[in-house]
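Excluded from the complex is one protein chain; the other protein chains are retained at their positions.
The first chain written gets the first letter, and so on, giving A and B; residue counts start at 1 in each chain.
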Amino acid sequence: MTFNAFLQNLSNGISLGFLFALIAIGYSMVYGILNLINFAHGDIFMMATFFAYYAIAFFSLPWGIAFFLAIVLTAVLGVLVDRFAYRPLRNSPRISCLCSAIGMSFLLENFAIVVFGGRPKAFFRPEVFTKVFVMSGVRIHSVSIVTPIIAILALLALTYIIYRTKTGLAMRAISRDFDTANLMGININKTIAVTFAIGSGLAATGAILWALRYPQIYPYMGIFPGWRAFAAAIMGGIGSIRGATLGGFLVGLLTIMIVAFLPALAGYKDAFIFVGVIIVLLWKPKGLFGED
Amino acid sequence: MISKKMRNNNKLNCLVILLVIIFVTIAERSFDAYVIRILNLCAIYIILGVSLNLINGFTGQFSLGHAGFMAIGAYASALLYMSPQIKEVNYFITPLIMPFRVIETSFFVSLIFAGLVAALVGFLVGAPCLRLKGDYLAIVTFGFAEIIRVVFNNLQSVTNGPLGLKGLPIYTNLWWTWGIAILTVLVVKNIVNSSYGRALKSIRENESAAEAMGVNLFFHKSLAFTVGAFFAGLGGALLGSLVMTIDPNTFSFLLTFQLIVIVIVGGLGSITGTIIAASAIAVLMELLRAVEAPMNIFGLHVPGIPGMRMLIFAILLMTVVLFFKQGIMGNKEWSWEGLFKIIFPKQRDIKEGD
Partner (left out) sequence: MSVLKIDSIYMQFGGLTAVSNFNLELKEGELVGLIGPNGAGKTTIFNMLTGIYKPTKGRVYFYDREINGLGVDRITSLGIARTFQNIRLFSNLSVLDNVKVGTHVHIKSPIWKAIMHWPSYLKEEDSIDEQAMELLKVVHLDKLKDHLAGSLPYGEQRRLEIARALATNPKLLLLDEPAAGMNPQESRDLMKFILDIQDKFKLTIVLIEHDMKVVMGICKRIMVIDYGETIAEGKPLEIQHNPEVIKAYLGVEAATNYA
């Protein structure tokens, strides 16, 4: 492989890594606080793109507002999912929550099929995102430049919220010890709602960046990034935001690199992600980087 | 005496089996093809649901990998019951490996093979999952099922890859499906009501206490996975020969999801509940198919709403999980004793010792 090709793959991998990181954080945050794997997270990701799509297509909003609105609506969606599918089951056996999460995932997917239609739609791509820069033989999409910037900003905002605000303190307390936090007067439901809002908002950000990069949206589009981001969260140590970020990069790079370096195994790439998850869960359940 | 009760139960159960045989005979002769297809699906869903319930409901190991075992069963049996000619037609890109290329066996033999291979894989999947709990077990089993799907998608020389297998001969009929359904229910019921079944349930209730009482976790969890996978393999094989076409995506998570709905709606700890739910959902699936296809109502062309079926199922699952956690039957089973108590409520003082 030429050096150029290597750089190309590297830049793709890093860009993808950021996207997975944004989604993976949502999985980690919810798991850290609720010990629940939010199966519906990938589908919330998918809904964000449709929110943006219809905001532009139906309501003719300028893309900046449409994207922002989509992120907000998705955050609200995340809160609603928790409110109606997970909150009633707080005190139920884990299996109930798991089934609820799976059911929610299917519900969102099929709702999208019924309401939006199963055929892929073309996502609107503003002018500024269609430019491609060529640097020493490597094609860099403008989206690939914007992605890290937005992602880093989002991560900084997240870090600020978690470590500098009372809500963030509450979130950390709950993930350490649910019962004590409850007894200390922390409003559990409100804090959990905020967690979902932030996680979903981040996923929505990732979703729009994703749709700008791969502008075909369809109801099942959340499955592929969802499972990869989930794998990233697991490998980084589920419950850990830092782990989710690092895991996101790992998965992003691996996704691109495996196809690039081992084209013969390209058909198996979906399996690799699960092999990775299984190995991590069996061998180092706290993740490759340990717990946060 | 417990043994006397069991013997009596067995006699009464034979009666039920006889009734089913009579029913199947009549059905084979006089029902139309559509109804027969639904009856076949009912039986297959019973096989799949009951086998899943053994793992998820009675042993408390929440496995999401059932579709994987079905896929293995479907392909394993197809590789044996397909004639060499059909094989050649299908495997036109890469020929099927030997000896399968030239072998053709009876449906019966292929079923046994399917069950055994699926059981073996069930054992291999269950073994590493021993120490995993709840969500993690679900993820790992899901992962195994996905890996199986991807591998099948790529092994052209064995499975014909994404092209799948077409033109499978229809061997599945009411005798096979209901016969195996009865077998599944009997085997699982006998396991569950035995000392081994109590051990499985104790694992579900409290693993550490179960171990402390001498229950070997490895043996019993493997038992659940292996037996569950065996019947899932049979179910998959029957399904394959019913729908005549299989490809790696036939046995997707969607199918596992339907089984989860069946098991939850019927009640995680109840075979009876699973039977009822499986039949109901098999029928519902077919009826709802109408909703997804375009219809002509009074001359108005109403376009079908694809995705509606699964949306309804998702809502059904959510409703049960949120409001009817126990499902239809919860932990309760049909029992001859229970029936007599309802019919003859006054005779409540009959002692165990007879």
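FYI, a contact is a pair of C-beta atoms (placed from the backbone, for glycine too) under 8 Å apart; a residue touches a chain by one contact, two chains touch by 3 or more.
The structure presented is a predicted model; accordingly, all values stated were derived computationally and were not measured.
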item	value
Partners of the unshown chain among those that are drawn	B
Among B:R37, B:R101, B:K133 or B:R198, residue touching the chain not depicted	B:R198
Of B:M213, B:M244 or B:L287, the residue in touch with the unshown chain	B:M213
Missing-chain contacts mapped onto chain B	1-3, 6-7, 10, 187, 190-191, 194-196, 198-199, 201-202, 205-206, 208-217, 223, 269, 331
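Keep this in mind: only the chains that are shown with their structure count from here on.
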item	value
Of chain B, residues touching chain A in the complex	56, 60, 62, 128, 131-132, 134-136, 138-140, 142-144, 146-147, 150-151, 153-154, 257, 260, 264, 268, 305-308, 310-311, 313-315, 317-318, 321-322, 325
Chain A residues touching chain B - in the complex, by the definition given at the top	35-37, 85, 88-89, 92, 94-96, 98-100, 102-104, 106-107, 109-114, 118, 219, 234, 267-268, 270-271, 274-275, 277-278, 281-282, 285
